[in-house]
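Report on one structure; see the data block that follows.
Only one protein chain is missing; all other protein chains are in place.
For clarity, chains are labelled A, B and C in written order, and residue numbers in each chain start from 1.
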């Protein structure tokens, strides 16, 4: 077990898979130089220009080209640099990558991984801080991965690369420097299984991606105040671990979903709705969501702080929920 | 009051506003010829080439150009032809149109209407039948209009054109031939007010856009079986009429949300979650959603029929809900 | 492709006859489909390429089975010329279980991966990045296959055209871009929405060498494509073929194309590729009966396919839930 940063964990996972399978390759801007965050450091030397393809600023081609290359049997890792730029490649992602397998009746195998470092990035403002993972849960044909720890990032990336499905992989860019243990040999982590981050009987907190460390911290603070939270880090949003959430909620009766994304239209709504449908309103005592208000991410620190979900907001919401 | 088709109602509304305000203009493919559905029939003759701009197949320019023209004080109607093609203009829509006002601290006035005929279009398959309105409820900065009747289409389009906000206007393309009354002078219909389509005390059905006529039909069938549905056509999803839904649900205790979009990640989840947050689980007896399963829209009639929400599915869900 | 009995005239004659056969099959397929659509047998939108068959035939005759193509919304001709199975195509248009896409795609998403036809596309220019990427994948795998990418003159005003050509040159990819220039995009004359000297100038400015050809002369298309394909196979990187042509029918099967200039339509009917090649073959001494036989065969093949499709089983509704994804697939209940 090595203690490494999250970005290094991701690098090790991709490295392991590229060594294992010569059909895996990377395309994106500046990847030859190691990628914007060093996710591909050293890859050019080891794998050469044909597998580490530094591209022009041509997002439609980066996405569509990755798809085309998958259709002839390679396994591209499509690096989007920053999530927000995928807006320049949405036809290729939503109308093509997500649909070819179905439209062509199973003939196509769009085995791509689309890496999109996402989330609020300290003072980078509205065009570099979006958190729209919920959109893709609404798009049939894709897997949505939202890891939060080095080990989960590594294990889920291995699964993503081996999967025949297109996997949208949301690297939590604000957590890249966070450290944790990663095994020598990285085993795949199956999609759709939550990580039980904390045990508790007072309320269930469901979370993912950048907010996980803050929710864990909130859990510790709540414990000091005598509130025991059961914390689930979903790790993937499609498929997602409905069983684990339902089981926890069955024990606690109270559900808080906390995510960095805007609350309105976020995946928290889906989780709440599913639980009410599944357990019935009588199956729970109280429900709440914590997320960003429906406002673009501002630049100035006091404005960003005012809007973004954090430990204090999670603690406050949990306390209010338990009191109900 | 004239009895007209929905597409004609939309034409009359745009016509009235273009006659009123010389800064209103239209850009999009084939609009000089009247638009793909005749929404702009006769406009070229009346308003000329500078206000009825038939464009190349350049969706990024259609959207971004409309935005630029708004920033200098015109009021463009951006015609996307078919919703699905907006995927070719998502950077311009999500990163630019929706954000300029905020990013620039209020200096910009992105007063555009983006018209996107959406929804399942009989046997047009996965790339011409998407229903992703919920995505845009998640994007701060935009209004989301989803009318279903000729009168509402006309009145909301008038509001959209007069609004300083960017309004995403989802023309229900499958309902274009539906007829209804439209007044001689079309008054604006305010955003955020539901239409109370049917009164009932057994359950609340919330719906919008293409599914409205089917839900109304379901309401009539349910009445024959002794179930009285309270039906709300939301008409806009952002802002949306939370008050009306809460009031209805307070009376009925049972909530069914029915939309054409995929259920997972659809706006139905948001509505359910809001109601549970607002009324508490104790404030309701049962909840359910009807939508398309998380599957792309297929081409063949029996496959499309198997997946798409319809009268029978709404009736079945309502009956099951009332029985709970 | 149907090859006739041996005739005098050698290889070239045989090649022309094969081209003729391919075009007749495309024409017959689409006329049959049009009739079936009119009769209500085919649901949804249908885009036919009547008058443009020379391009598909002339290009694809230079491709191997392990080469790939991508197409646009008007893909029947490309698919047939690449060797796609007719019954699978016709059943797909009819939405039947035996369609290449199991009835999930229809005309606009026709595909037959078994012969390298990677799919039609409902988004203008949508096939360009896919074609370029497929070529990059093939190169990475060390294959010597190439990719032909068909698109219309309307597609050259969309961004992916620029991104795709630039990219193909950078990585020296084996792609033949084929611009089928029929002068129109939906209901708009492309000349009215295309600035500058046009596709060849754009292509050259992006570093892609081009040839222009009369797309209604299938033999000329064949010759030009064969030159370009040879260069591509030799590793020279991408090439573009600009083929001017004319679509005699409307944008979709229900568009009467009343907006067309009748004189232009009349002229186009004179210039259309099947009649032109027929005249040449007749002038070269091929017996009329032989050509009539090819046409008749094609028509018979397609009307049999229509009949078969009409009585073929509909897909079981349960398969609507299949082919979405492996992880997180939802099931019917």
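In this section, contacts are C-beta pairs under 8 Å (C-beta built on N, C-alpha and C of every residue); 3 or more make two chains touch, one makes a residue touch a chain.
If you're wondering where the values come from, they're calculated on a predicted model, not measured in any experiment.
Contacts of the undrawn chain with the visible chains, over the full complex, involve A, B, C. Check A:59, A:79, A:152 or A:260 against the missing chain and you find that the one touching it is A:59. From the options A:251, A:294 or A:313, the residue with contact to the chain not on display is A:294.
Note that of B:100, B:194 or B:218, the residue touching the chain absent from this view is B:100. Within the full complex, the residue among A:126, A:161, A:257 or A:272 touching the omitted chain is A:126. Taking the complete complex into account, residues 157-163, 165-167, 169-170, 192-197, 201-202, 204-208 of subunit C touch the chain not shown.
Contact between subunit B and the absent chain runs through residues 23, 25, 50-51, 53, 55-56, 58, 60-61, 63-74, 76, 91-92, 95-96, 100-108, 140-143, 163-166, 191-192, 238-239. Where subunit A meets the missing chain, the touching residues are 29-30, 32-33, 36, 54-60, 84-85, 87-88, 122-128, 293-296, 298-307.
One rule holds in what follows: only the chains that are shown with their structure count from here on.
Greatest centre-to-centre distance from subunit B is found for C, with centres as Cα means. Rounded to whole angstrom, the centroid-to-centroid distance between subunit A and subunit B, based on C-alpha atoms, equals 30 Å.
Here the spacing of subunit B and subunit C, counted between their Cα centres, is 36 Å.
The distance from the centre of subunit A to the centre of subunit C, each centre being the mean of the chain's C-alpha atoms, comes to 40 Å. The multi-chain contact residues of subunit B, meaning those touching 2 or more other chains, are 84-85, 87-88, 125-127, 294-296, 298. Residue positions of subunit C touching 2 or more other chains: 99, 101, 103-105, 109, 121-123, 159, 324, 328.
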